[in-house]
Each structure stands twice: as structure tokens, then as C-alpha cells.
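The structure is given below, and queries will be raised subsequently.
In this view, the complex is presented without one of its protein chains, the others remaining in place.
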Amino acid sequence: MAGEPTVRNRYTWRTFSRELIVLLIAAVFCLPLYLLLVVALKPSNQLFTQPLQIPVPPRFGNFADAWAGSGDGSLGTAVISSIVITVISVALLIVFGSLCAYVLARRPGRLSNTLYILFLLGIIIPFQLSVIPLYVGLRALGLVGNYAGMIVLWVGVMMPLAVFLYTGFVRQLPRDYEEAARMDGAGTLRTFLRVVFPLLRPVTGTVAILTGMFIWNDFFASLIFLGGTDYETLPVAIYSFVGEYVTQWNLVFAAVVIALAPLVAFFIVAQRQMIRGFAGGIRG
Amino acid sequence: MASITLANVGKVYKGGNRAVTDLNLDIADGEFMVFVGPSGCGKTTALRMVAGLEDISEGTISIGERVVNEIDPGKRDIAMVFQNYALYPHLSIFENIAFPLRARRVPRAEVREKVERTARLLGLSEFLPRKPRTLSGGQRQRVAMGRAIVREPQAFLMDEPLSNLDAKLRVQMRSEISRLQEELGITTIYVTHDQVEAMTMGSRIAVMRKGVLQQQGHPQEVYERPANMFVAAFIGSPGMNFFRARYACVDDGHVLQLPGQSVRVPEDVVRQRPGLAAYRDRDLAVGVRPEHLTLGSGGGPAISASVVRSEMLGAERLVHVELPASAVVTDEVVEAAADVDATAVTALEEESGQRHVTLILRADPAARVEGGERVEVGVVAPRLHFFDLETGAAIGA
Partner (left out) sequence: MRQVPWLLAIPAIVLMLGLRFVPAIFSGGYAFTDWTGLTLSANPVGFANFVDIFTSDTTRNALLHTLLLAALLLVLSNVFGLGLALLLHRGLKSRNLLRAMFFLPFALSHLATGYVWQYIFSYTGPFNQFLGAVGLTSLQKTWLADPSWAIYTIVAVLVWQYTGLAMIIYLAGLEGISEELDDAVAVDGASRWLKFRRVTLPLLAPAVTIASTLTLIYGLGAFDQVIALTGGGPVDSTETLATLVWKNTFIYGHFGYGSALALLLATIVAFLSIIQMSILRWRESRL
């Protein structure tokens, strides 16, 4: 037997009732999400009747209608748009963010500290403050209304968060592995790629989830920079959807479910890592 | 001040994993009892059951006259010292020691008086306002003890408190803890995997293996009369030497037959071990401690062997000799060896392949031996131990 378990494993009636109560609270908590699903399956004339029951027969046609989209374009293009922008932005954030954090964490000193504080401030600055000059500036560079511009925007805007999360974690890592790699003759980049980055998996998970979620769900920036173009992301598409189908909640919610699905799937996969990443960041 | 009684105590985890089986122990008031054994033997689990940190699956545990199976740890009037000290990092040393008193709503003035008195007893007075992270390992250990002492509980439970300290500190703290316990007279259960600690500190020791109590008694008794091969191998450093021999009856008495030689077993030794009679013409395991082997026969029974190596330890010399014989490689012996270190295990495994056994004997530092030299190794016959090869049990009375 390797080690003797140390957790008190008393599962009394008290624990059971606690579990039951919490499950109940959770169920009520998720009720709106359940409602979301239910309404998405309802025919238009039953929107407000029998709120808790899944309609029989469920009208899957709503999803098709939602997908077909409003006048300017189907949800399909919006999904592709969202995926492209989110995935590429997150990937770049991970790459540049981790590298930057590596430098900041392994080169302590005044410059590093100043930069770290700058990054912290970056998180605090509300987006609204930068939005107008950003628009003007990016438009001048021809980066408004296309993928490239949006990606550049996101990578810059979310970078402070990524660097913040990564730096805390890297600071905690013992230098032994890197020193061993150095002695084996590895250069900085190779050391980072082969040794440090794999160790950062929990934080990478956290960064991916937090930034990915934020970018995927963003409305404000996407509306301003991509509104009205072929590259609209999902939230913007839904917004115009709502504009057109104002009280047709079933169609609107069907669209929302379509927007939510990929995120939930990604979530279930990466959930574990996020907790460990946070824990590392907190101690750091 | 109370006795502790464990009656038929067992622990089974969900999934069927059994950590402790049918443990019976009576610990008298004021006694210093040491649970000792290799990792995973169940000693910590047993301790935690006494503390109330683990549920008791079978049997009962009583502290004083009370059966405490269903009583919360905080209400059992026991105090515990943990392996990693478990000090509250955000509280000062004063508050750390005061914590159990505050939990019991002891009035301020009394808290102050008791904490200061305990701190003085442990030499911690100047550290009271500081935080744990500014203290050294040894000092933190003393704070953990202070937290336990300040409550004047009925019993102390200590879970390998010295294992995180360096060797010298450990020796120093060992005597401090012993002295303190004697002074305060509080019943103590001390868990360790270090048999030296067990031997030097305990008024009684309980050797455990795989959840089963192997033997309990005064350290000297366990040392001199081990109940089985595991206890014999586990207690004592360097460990007991084992080899396989055939016990035979010849014209003028009894001998142990080894490949190429016979070793006489004196009659008084045979008489004191009636159990040997059942092993006529059978193989058994012979055990003898390094301190009971001498360089040179001195007139008594002796084994011919050749010197392999000699280690100089300052106060004594350890001589390794080799003789043609079969090694005893059973689970017990391997497990006890594993507790020393991994090289001991590989050495054992190598030995079982060959037909040689290496014995270690203690010699005078001035003795001069050469590698390869043939020597007569004298055996202090009354100190021979015999064990059944299958059960491991001692053959004796």
C-alpha cells in the first residue's frame, strides 16, 4: 500500500442531506438553462404555456430556422467566424502569453516588475475606454471588418489576463528542470518548448477556457468591429436575429443553444485543468 | 491521565482495502507506547482511529473508561502532533498554542498564563509573537508539541513527528520528547517507522506489519526474544543475519548442518528450546545478530567463512564475511530489508540466486582482516534464534 489515505471518509446522514440540498439548489440554479432548451423546442404558439415541460412533439425545426438565419446571412457563417477567431486568438494568446510570462518570471528585476504591474493595470482598464481610438486606428490600418483585425484585437486585449495567469504559475515552478536542460545543451527556446511549456498545462487550460469563453461570447467588440459584415460572430448574429424575430423566443433560443453547444463541449473537456490552474495562480 | 485500550480494532476502507486487523492493545496510564513498522503497516491508521480522524470499522477503542468510537476528535480529550506539524500559518506562535484553549472558551487571563508557561517549558518564549514560517523545523516541531501540551489532555498522539528533521536534530529531539513525557506523565502513543526511535523512546513497543500486530512488549524483550522473523529482521541495526541450515542429531549432540561444515549447538541451548525437537532433520532459518558473532572462535561453536569487506565506523568495525549456505529470502525478510534501503533488497535478491550468504559481525576497531582471508566466526550460542521457514514463527519455548 503506497500511502495511507488521510481523508475523513464519514458519509453520514448529514452528508447525504447536505448533498441533496445542494443538488436541489443546483437544479433550481440551472432552471433558466433548462428553460432555454425547452423554449428552443417549442412551437410559436406555446411560448408561455407549460413552461417546464418539454413540448411533445419537440419542434426541432426551430434549429433549422435559426440556422437559416435572418436576412443578412445564416448562423452557419457566424459559427465559422466565431470558431476561426476564437481558436486562432486563443492559440496566439497561449503562445505569446506564455513566452512573455516566462521572461517576466525568469528575469526578475525592476523592468520585470514594472511590466507586470502594467499588465495588471491592463486587466483593469475597461474596454470602453479604448474602443474609439482602437476603431479609428484599426480602420486606418485596414483591420476593421476582417478576421486579421479581430484576431489582432483580441490577442492584444486579452494578453494582460493571459500573462497574469501564466506568470504566477511560472514563478512557482522549480528551476531544476530548466537547469538540467541547459546542462544538456538546450537553447532557451528548446528549453521552453520541451521542458517548461508542458509543465504549464493546467494554466494553459485555464487561459484557454477563460479567454476562449470571453472571445466566443463577446458582443460589444464584435458588434463594433464586425457588425454588418460577412464575418459577424455568433453573438452579433443573434443580436440581429433578435432584432428581426423580436418576440419569437423559440427561434432566438434555438440560436442561443447553437451558440452555446461548442462551448459546453469544450468545457467538459478542459474543466479539470482550470481548477488546478487557478489554485496555482492563487498561491503564486 | 488515562489508559487507552484497543479491543479487536480493525479498519476496512470502501472497496475492501483492509488497513488494520484485530488489533488488541492495553496501554497503561502514563506509558509511552510506540507503534513501529514499515510504511503501510497500519500504524498511522491505528493512531488516527484513536484520534477520531478515521472511523473505526471493527472493535472498540477506550480512553480512560470511556468507549470513544462515536465521539468527535475534539471531545476525546486527546492532543496530536502531526508529521508536518500542521501549524496555522497565519497565526502567531502564541495564537497557535492558544488555539485549542480558545476553542474551549478558556478565559483570556488563563490562556495567557498557560501559553506562557508552556512556551517556557519548551524554550519558545522569545518566539511567541512570530509566525511559523520564520521558525526552523525543530522550532516548529516544538510549537506543535506546545499546542498539544497546553491542553493537559488525557493522551498524546504523535504521528512521526521527527521524520522531517535532519539526523542530529532528530537525536536531540528524541531525548527531549522522552524527558518531557516523563515529566508530564501523560499517556502517549508514538508512531514511527524508525526502529531506533522505537527502541530508545518507548517503554513498550508494538511492531506492526500489513495491519497485523506482530509483537508487543518492552523494547529489550522484543529485541532479545522476537516472535517471528519479521520482528527479528526489523528491529536492530545492522539487522539480524539469517541463513538456512539443517538441524540434525548426531552422536554427541545437535548440530546445524551447512554445506561443507557443521556447527555445534550446545546442549543447554537445545534444552531451552523444546520446540526444536520437532525440527529434527529438517531445514530451518537461523538468525544471529551481528553483535553476537565474534572474530575468532573463542573455544565455542564457530563458522568458517571468508572475509569480504570491512567497514570502519569509529567505535567499532563491521566485518562482512561470506560462507557457502542458502539465504533466507522470505517476504518478511525482504520487507524488513526494504525498510533499510533499496540496495539491501537487491543484495538479498542477488544472494538468493547464488549459494552464498553474507554475514555481518561487529568487531573491535583495532582488528585487522584482509579480504579473502579465511576466519573462524565465533557464535554466542545462547543468542541464536531459530525460525520456521514457512511460517516465520520463532522456534523456542
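So that you can tell them apart, the chains are marked A and B in the order they are listed, and the count of residues begins at 1 in each.
Note that contacts are C-beta pairs under 8 Å (C-beta built on N, C-alpha and C of every residue); 3 or more make two chains touch, one makes a residue touch a chain.
The structure presented is a predicted model; accordingly, all values stated were derived computationally and were not measured.
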item: Candidate in contact with the missing chain, chosen from A:V87, A:C100 or A:L199; value: A:C100
item: Option from B:P100, B:P238 or B:P266 whose C-beta touches the chain left out; value: B:P100
item: Absent-chain contact - pick from A:I80, A:I123 or A:A148; value: A:I123
item: Subunit B residues that touch the omitted chain in the full complex; value: 51-53, 72-75, 78-80, 82-84, 86-91, 99-100, 102-104, 147
item: Touching residues on subunit A - with respect to the absent chain; value: 6-11, 15, 18-19, 22-23, 25-27, 29-30, 32-33, 35-36, 39, 48, 51-52, 96-97, 99-100, 102-104, 106-107, 115, 118-119, 121-134, 137, 152-153, 155-157, 159-160, 162-163, 182, 188-189, 192, 213, 216-220, 224, 234-235, 238-239, 242, 249, 252-253, 256, 259-260, 263-264, 267-268, 271, 274-276, 278-279, 281-283
